[in-house]
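Provided herewith is a single structure, encoded as structure tokens, for subsequent inquiry.
Here the complex is missing one protein chain, while the rest keep their positions.
Each chain carries a letter (A, B, C, D and E) given by its place in the written order, and its residues are counted from 1.
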Amino acid sequence: MHIFSLFIFSLLLAAASEALVQDFCVADLSLPAGPAGYPCKKPASVTENDFFYHGLATPGSINKRVGAGVASALDAQFPALNGLGISILRLDLAVGGLVPLHSHPAATELVVVIEGTITLGFISSNDNKVYIKTLNKWDIFVVPQGLLHFAINAGKTPALAFASFSSQNPGIQTTPVALFKNNFPTELVAKTTFLDVEQVKKLKALLGGTN
Amino acid sequence: MHIFSLFIFSLLLAAASEALVQDFCVADLSLPAGPAGYPCKKPASVTENDFFYHGLATPGSINKRVGAGVASALDAQFPALNGLGISILRLDLAVGGLVPLHSHPAATELVVVIEGTITLGFISSNDNKVYIKTLNKWDIFVVPQGLLHFAINAGKTPALAFASFSSQNPGIQTTPVALFKNNFPTELVAKTTFLDVEQVKKLKALLGGTN
Amino acid sequence: MHIFSLFIFSLLLAAASEALVQDFCVADLSLPAGPAGYPCKKPASVTENDFFYHGLATPGSINKRVGAGVASALDAQFPALNGLGISILRLDLAVGGLVPLHSHPAATELVVVIEGTITLGFISSNDNKVYIKTLNKWDIFVVPQGLLHFAINAGKTPALAFASFSSQNPGIQTTPVALFKNNFPTELVAKTTFLDVEQVKKLKALLGGTN
Amino acid sequence: MHIFSLFIFSLLLAAASEALVQDFCVADLSLPAGPAGYPCKKPASVTENDFFYHGLATPGSINKRVGAGVASALDAQFPALNGLGISILRLDLAVGGLVPLHSHPAATELVVVIEGTITLGFISSNDNKVYIKTLNKWDIFVVPQGLLHFAINAGKTPALAFASFSSQNPGIQTTPVALFKNNFPTELVAKTTFLDVEQVKKLKALLGGTN
Amino acid sequence: MHIFSLFIFSLLLAAASEALVQDFCVADLSLPAGPAGYPCKKPASVTENDFFYHGLATPGSINKRVGAGVASALDAQFPALNGLGISILRLDLAVGGLVPLHSHPAATELVVVIEGTITLGFISSNDNKVYIKTLNKWDIFVVPQGLLHFAINAGKTPALAFASFSSQNPGIQTTPVALFKNNFPTELVAKTTFLDVEQVKKLKALLGGTN
Partner (left out) sequence: MHIFSLFIFSLLLAAASEALVQDFCVADLSLPAGPAGYPCKKPASVTENDFFYHGLATPGSINKRVGAGVASALDAQFPALNGLGISILRLDLAVGGLVPLHSHPAATELVVVIEGTITLGFISSNDNKVYIKTLNKWDIFVVPQGLLHFAINAGKTPALAFASFSSQNPGIQTTPVALFKNNFPTELVAKTTFLDVEQVKKLKALLGGTN
């Protein structure tokens, strides 16, 4: 075997270390992001703790009425995800709990059920077909990017799932929130959705929307 | 100047012409697509007519009740767009006409008004803000990918606009269609949107949905 | 129906709002861009006016001699396009007007004729074929990325078209400008294009080139 | 509210349905893939079962000696993932079990621990730093694309984790497998890794490598 | 050390081997390509010879008049490059030889001079600046994607260079070829480039163009 010397590897590494450390780009959230993500923290300040996140050990608070809690690990919570094209959240569903209809403009979602029984479904866009399955422990379901989908606890016990995304920040647009919980003018909401004005007003009142 | 000989250019072109003609990949719609698009027609069969499309000279039929007609030039109508990352449609709005709330999972939309006055708006996802502007002739408006948006004729004359997309096939998911015009179970629609069951049933009846 | 409480949605939104608003990234043009575009303006400072652009209501000035005017809505004029992969310009052609041969290194171009009659053409690269079509009102034509193309008013009235691009900033390289309107040494221009030195000098003089 | 007619929506959908259903592209595994993935199954043959996968309910067999079992849901097992940029696997670690050092050329990996205690670590490339963390239930850890990493059960009970990937098929290259379990000539293995020839021979014998 | 058993690795590999071998996708040139490249040859038929190419050992024929010869290793010559985003060619320049002005629509080019002295230059698009450098042995020069560039032997001996591209098939559009060596109508060439009709006719005659 060749006798090894530190020297050559230093030389080989020297050539390389002049380059950006681009294995990862832990977000410096104090600087403005660009279309591809945030600027990177200095590599020298990065430790193993940057690649670790404990926040999903705490369920998001569950509102007893809707029965859903979400704890997210997206780029904002877990800056190491910056530029890496993946993120995850924890979903807790109380008995009868549900996640309202919503879409993720920026990512495909892959759900794995950890406890309980969850019915998941999405609607395709051009074909307008509904794809619904009921999942048990360890079952998985995929929701293609940008499509409306929901989740509902179909069992008699609380349910738990993890949802991974093909983006560090998938975005979320929840239909009743987008329609009723802002200042989207009532008349326009009604006209563009075919809902009755009274229905719109009722839900705006409930959701804290205005206008 | 150098005396030019066909020979050298043949040689230079010979090196190149063995390669795929990849300037474009006019879709062979008879073959299955993959994630990036359709297989290409043989280059020898491609003419200038492949890059030309006349179909937007005819407005999509306008239903007098909703007052919107769409004529599309996506990859399926205009196969040369395959792999080129762009498409366009023509929108005609009768007086009082509108395009219902919808999203394009796969593309950003850029609208230019050609005639009339059109109010356009979208809702952002995480922030849930509503951005509405009224556009006149030659004004443009951009709707970022995947977000809910609508258009409504705000004038006293018919309106016309062209909408370009950053994809050969942006997809379209129209909220009332996705909610009410398929077999998405009524109870689930109501629960996941907070709509009244009666509202859901009413619109399913109107839209031809079932279940 | 479940009684809705603001609380749960706040919770759901809380998880989301900690993330970057990445629906869009309106360019902060005062900061340096990177390969993917500019850093984003703070979301709090973004209004509906950011997504609206009125500049195409004014034709670009038409030089009576060449008869073409361009008004652009690229990222520099319309910062909301930053990161969105699309842009548009307005082209006015006087009678007999034309756009000289040019290419867009960064984007495919999709042209829709609004008024008049325009002959458009491009040349493919490896195959070196010429694809020319004459377009009338509402006709569309696509020019794949990076290829030389031109436009010429083929009718007896002024013509107007909009050209969309599959990039926020397609770039433009105009052949006579690149050859004759800079300090590209005359002898090199002649040798690398096979043009006569006299032709090069004549056009450099006309175009204001040097060297 | 506008009276709704099926007709207009048929019209709007007609424009859209001529386009490819490109929300998803469930793989037709019987056809050759291309660089972006497999050709799509016909949309008409796609059902909700295509988006559901039950295979992770069964742990991969655990070899008592190494104590690791993997059940994968990549594109080959779960064809709906084709083109969607995400996949997942289930990892079971017996007490003392481990996953040998390996890399995924094509994807970032995001691990969530479901049961037990797992020590995960990776080595950065240019900087050659080691990042190791011990994870408990619900902790997550991210391994950037292409970097060597390992997992080892650090607790006194069996451990379970799910690993998501930012690709439908991340690939896997396991260091001892690549070095010792094929016909990579012994002398070359030794020279290019600085291992003793005897060490190489010993492990080739153990692993079933040749040459 | 753990006693190793072939079994566990078979298990680990079994999970993986059901997936497509997607390390590479050696082109099956007999099938139509799609926008991302060609379908893959069956992995079982791939050998080390697929990753090796000997063709650049033979210079492209040099036409004594222009003094340039090109031997290409693009996807068509070297099918293993399919999907891998890189290619290379060999350029031989006789004394006084040159490569006419051209662009690569699809790729950045990186040139390394192996023998002799070569002057390389490109013109930027929007800014229309000319960037010219003379390179000696081992010097490198980069030409950004889509921009017009040329090369000319600046020394007294034959020159040799290799040019790498950031695409498996960069495309090539050579200005005098695109203008004069096809059936692009003479009058249009003249009008869209400002060249004299006589110059166009002269070069069409020389180059074998028509019309």
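Operating definition for what follows: a residue touches a chain if its C-beta (ideal position, glycine included) is under 8 Å from a C-beta of that chain, and two chains touch if they have at least 3 such contacts.
Everything numeric here is computed off the predicted structure, so don't read it as measured data.
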item	value
Chain not shown: contacting residue from C:75, C:109 or C:139	C:75
Footprint left on chain C by the chain that the document does not show	31-36, 38, 60-61, 63, 65-66, 68-72, 74-77, 89, 105-106, 169, 171-172, 174, 176-177, 181, 203, 206-208
Touch list for chain D against the chain that is not drawn	98-101, 103-106, 119, 121, 123-126, 128-130, 132, 144-148, 150, 152, 171-173, 175-185, 188, 191-196, 199, 202-203, 206-207
Those residues of chain A which, in the complete complex, touch the missing chain	2-9, 11-13, 15-16, 18-20, 22-23, 25, 28, 31, 33-40, 42, 82-83
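The definition used in the following text is that only the chains that are shown with their structure count from here on.
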item	value
Centroid distance [mean C-alpha coordinates] between chain D and chain A, Å	20
Euclidean distance of C-alpha centroids - chain B vs chain E, Å	34
Sites on chain C at which at least two other chains make contact	2, 4, 13, 16, 19, 22-23, 121, 124-126, 128, 132, 144-147, 191, 194-196
Chains grouped in pairs wherever the two touch, ordered by label	A-B, A-C, A-D, B-C, B-D, B-E, C-E, D-E
